[in-house]
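Below are the structure tokens for one structure; questions will follow.
A single protein chain has been removed from this complex, and every other one stays in its place.
After this line comes subunit A, so read on.
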Amino acid sequence: QEEAQAIDQELFTEYKFSVDQLMELAGLSCATAIAKAYPPSSFTTSQPAVLVVCGPGNNGGDGLVCARHLKMFGYLPTVYYPKRPSKPLFEGLTTQCEKMDIPFLPEFPTEAEFIDELYGLVVDAIFGFSFKGAVREPFGSILSTLERVTVPIASIDIPSGWDVEKGKADGLQPDMLISLTAPKKAATHFAGRYHFLGGRFVPPALQEKYALNLPAYPGTDCVLQLT
């Protein structure tokens, strides 16, 4: 977890990347990975409807970017975003989604069955690699509901609620994990079908410094399928 935070810090302070730049590339990776693993034609629901659940921090921001790109790729995303930071970055991302006619739910579906009926996929953009400590409401109940959902869940960077290093045996079991920048320790506990790497922006010098040993991305793709 500390290493991930250190890499992030270096990207912002030494390399002068803006949060906007990296978040856009991260969100685009997530949408691209989803499009590869769950093409619109594979959905059993009549429309390729996707529920994107966004948390209160940067992972939520990644989710907003992902939702926007999913719309452009032909999906029908719906966002649930209960705790919104009042920062221009997140307000901007929200507006971009709204102006693309992406609905924002006023309430979270109360039953897992409702989610299963309406959506073919759920994107978990609740908590990321900075997550520590207890899960605060409303996310505790949201995660309990998601744990009972049967449609596939794609988690951005870390399955929400998991310890970033040790995982959580009785927690969320996503079908897909999109690791951003590099897989975190928790990824060793990932048991779903699809593990993608995204966030193709780490400069070679930084990869060497932290001995990331990232495999090569294919061609100009922004994602790499690991499993």
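Heads up, the rule we're going with is that a contact is a pair of C-beta atoms (placed from the backbone, for glycine too) under 8 Å apart; a residue touches a chain by one contact, two chains touch by 3 or more; residues count from 1.
What we mean here is this: contacts and distances are computed from a predicted model.
J.: If you had to name the missing chain as UniProt does, which of "Cytochrome c oxidase subunit 5B, mitochondrial", "Importin subunit alpha", "Septin 12" or "ApoA-I-binding protein 2" would it be?
T.: "ApoA-I-binding protein 2"
J.: I need the residue numbers on subunit A that touch the omitted chain, in ascending order.
T.: Against the left-out chain, subunit A lists 14-18, 31-32, 35-36, 72-73, 96, 99-101, 200-201, 203-205, 219-220.
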